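A single protein chain has been removed from this complex, and every other one stays in its place.
Think of it as A, B, C and D in the order they're written, each chain with its own count starting at 1.
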């Protein structure tokens, strides 16, 4: 039966790299499946919530898509998801995973194929217990930043010597780095996505402060590593996936991605790829118009994820292993290598609030 | 006397109305949504037009009032939905007229505060200080956890309007369209009135205004506040249209876009903002389908418009403005 | 003698080290033209600015019709009936001549905070405005945007605006400037009549006009009044001749 | 909190100030002196950073990259001046806002078209790597010291250009009355192109210098742009001295706010909330300061 997928993602402006990887990973899976029944329309949300809503309306009302996907940012997803599920459409998230949608605001039609936002931060909290007693933690001052530090603290048992919220979009971190130097912390956890993280790491490397830095995988994913360069080497970060993960599905994915796009896949590419695989697996067995059947198939997660094992929790967010990775240089490329496992079969803290 | 401009204006308004009705007839719901968006953005820019077009107050922070309106709808609506009381134990409400009133009053308060400080400055300083206030509130909204911060606030059920089912796209369009027409009518009356004359002379030459006994400050402040109120009502409608409100409604991009709408349509023209909104929304909608690089071409189109099509859409359709 | 309409006492205004107005005391009586002459940069315009309220004096008082207005704003003084013209024309460039004058009528009638009634068809505005334009001989140009008026015509418009304000005293800063010989003559006879309506403080360098019109003349040099008197007294005053008049007849 | 930390933060504030000035320098020239609101200034800044990163990665030399950034931004500036900006001087601010807003879109998407969607790598030249020890036991990154020096030099050079040279006098005369300066025989058109290109080159240089400390990516110019405007407006338009002092003021207030507000609040609130509220307050701080200053001095601190 035909399935029409509407992908809304960020393809212009500063955040475009993430959307491009999401799209490329997603389309790789679609292409490899060669399923004529599945069609995808893609549009650019320019990282604006209003734009995303408009596109969602257009896709639902005009293009008659069955499934929406692709949004990178929590605030855009928060704008689109309620309307989409209210109009009876599936939403499969490739990245954004704000807490409300995992808890009280969960919906039978809403799946997250990536993680719950807190997962990677929780993993670093867990990992930090191994070697650190006093942590300095910082994140931008917005909901995802707060969730991040909350997630970290949920598992970190040592002392948090300082908890700092920086301005969203800040580019100079001298003041924060000076505080790190003075704090006596033995480790730094930072969640600074995109350009903020690049700036922080470069400045940190120049500062002469030696405290080890760690963070969630998005701050050190393949799309930004080349821009940070040497400054990122040795940094520990968390991820539910890494390109060196040793399993068949992952090898296939990484090789196919490299062959198709001539670059290493980032975590966003993998997430796009998996979201597509998941939809394809359900489409092969059920008609998307039969909502209940289709949902049941989605829930089975019957596909080979490059992550290895993967299943859904009651709130339709993943239960999966979260790894600790280290930034290394392989030849000329900066990339991540798995150095440990923080959690196995890890769900999230909000599933208990989800009443479906 | 029916001038060419009025013929064009009437044609534009009827075209928008007809487009929505035709879309309803053809079952093309999305086009109603587009028409609604045009009406609402047109209203927001009409509000700004009072300050900017008539009063020469180039506010680069009007998105703040748009956002305040949006949050009025979001906050009142979500409290009405959840049944939790707000501060001071006030009840939420899902009644649009009440929400609009609250939006306008909140914007008026903000407008007075911002205006009293900003209007003392002029020219570029004014542009920048309004931008600064907008940035201030923008950062506040981003980090203010109670109503979602940067994630924004969803309105699960569109607020209600007496006697209409607002969830029906055409009904909501008609409400928005009515609001737009009312906004334009308010501007038309103001412009022709003594207040409008005073505002106009203050824009052209403040020294002269003062020398004939018209104190520029209260005139400008009044225009600024009225303008904020209209834009706030548009913001409330916009939140209801998207069923969502977030700080991005207050971003400087939004302020810039409101200015773009006015210039695109024709500065100082009554129907300019609506014409500009129509053009902008259509360009955005169609370019996005054609190419991923749509922003590049949008830039080019805007550039060509400012450089070569002075007077915008209305200048093109209805000729140069006549002053008198 | 009747109570002065305008009474300026011991006014001082400094710009940095420069005393542009240096303890000036001067008044204006009903029905008179009091001419203020003096070299360029003597402080005549500065004095007018202080009377109108655009500059605040450092000390001294300004009384208008018995009331102390030293601390009132510009607009408030205008509404009390201080009509002024600018040395360099200052008008609303996009409006027609008529609407420029209508604004003055509107301000005189009171509040500008009336939001409904359209002004264009408001005969209570257009009527008096037209009359004012007619009086200065600009009626034929009433509907022209003022950007299209010539320099001299703008000077006439300035006077029309002051007339329409229903001023109780006129402060005219070089009204003859830019008028052709014909215009100057016409204006001279016009002002000779106008003073019956309200007294005029006239700043002017056109000595033919000043000597023809003034009831009294004060001479301002370096911010100080060095002489006040009738036309004849001033003409003969040797200090005035060297400081200002030169060998003017 | 120790005295050493306070001193270091003060230094950081001054340093941020100089960096802000560096970013604002070109804008002061164009905006303050030519009277043009150039929202696309941030785009020129981005052009400089991208040119530097591209050339540096091609040749391996940061210094060649720096030259490339000057050249590329100046060229971009000259081109947009001739094609676009030239038609805007006589227009009101409104048209300038719109046209340069359009230029932002064009530059951002154009850059992404050429360089792709991912941030580029631009690192500090090796001789300026790492931190140096300053008296008082403060460790300070060498590169930041170099940036401070560059900012200071540019401030002095610009001030001299504007106030001492005939070029500067003519530019300012042109801003007062373009027609008149032309009627006196000055080719103000070409002069403005040169000045605009110069302003653009300064933006490009700032982009390259600051880009090495931050992230070279599309849209990097936008936050800078608004801050730079804030700086210029606080300082008083047209005043290089004002812009410089305002930049330092903004730098110090912002840094100290980020640093002290959470600390102060932590005395009355739990640390997590102090962090959040302090964070919000400090991100609004410079805007509050700007509103406050303009409320009392509507033409900035050092208006010309």
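Following the convention adopted for this analysis, a contact is a pair of C-beta atoms (placed from the backbone, for glycine too) under 8 Å apart; a residue touches a chain by one contact, two chains touch by 3 or more.
We take it that contacts and distances are computed from a predicted model.
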*Any idea which of "Amino acid/amide ABC transporter ATP-binding protein 2, HAAT family", "Phosphate transport system permease protein PstA", "Multicomponent Na+:H+ antiporter subunit G" or "NADH-quinone oxidoreductase subunit K" UniProt assigns to the chain that's been left out?*
"Amino acid/amide ABC transporter ATP-binding protein 2, HAAT family"
*For the chain not depicted, the shown chains it touches*: C, D
*Have a look at C:4, C:81 or C:183 and name the one touching the chain we're not showing.*
C:183
*Of C:93, C:152 or C:229, which one is in contact with the hidden chain?*
C:152
_Among C:64, C:170 or C:244, the residue in touch with the chain that has been omitted_ = C:244
*May I ask which residue of D:93, D:172 or D:258 touches the chain that does not appear here?*
D:172
_subunit C, residues in touch with the chain not shown (by the definition above)_ = 15, 37-45, 87-88, 148-153, 174, 177-185, 205, 207, 243-248
*In subunit D, positions touching the absent partner*: 166, 169-170, 172-173, 175-177, 179-189, 238, 304
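The definition used in the following text is that only the chains that are shown with their structure count from here on.
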*State which chains count as neighbours of subunit A and simultaneously of subunit B.*
D
*Chain at maximum distance from subunit B, centres defined as averaged CA atoms*: C
*Quick one: subunit B and subunit D, Cα centre-to-centre, how many Å?*
31
*Mean-CA-position distance for subunit C and subunit B (Å)*: 44
*Among the residues of subunit B, which ones contact at least 2 other chains?*
139, 142-143, 145, 293, 295
*Listing for subunit D: what residues touch at least two other chains?*
108-109, 276, 279-280, 283
*For this structure, give each pair of chains that are touching.*
A-B, A-D, B-C, B-D
*asked:* Going by the contact rule set out above, which residues of subunit D touch subunit A in the complex?
replied: 1-2, 4-5, 8-9, 12-13, 15-16, 19, 108-109, 112, 117-121, 123-124, 129-131, 139, 141-144, 210, 212-220, 223-224, 255, 258-259, 262, 271-272, 275-276, 278-280, 282-283
*Flag every residue of subunit C that touches subunit B in the complex, lowest number first.*
52, 54, 73-76, 78-79, 84, 86, 90-96, 99-100, 102-104, 106-108, 111-120, 143, 145, 161, 165
*Could you please specify the touching residues of subunit B with respect to subunit D in the complex?*
52, 58, 60, 117-118, 120-125, 127-129, 131-133, 135-136, 139-140, 142-145, 252, 256, 259-260, 263-264, 267, 293, 295-296, 298-303, 305-307, 310
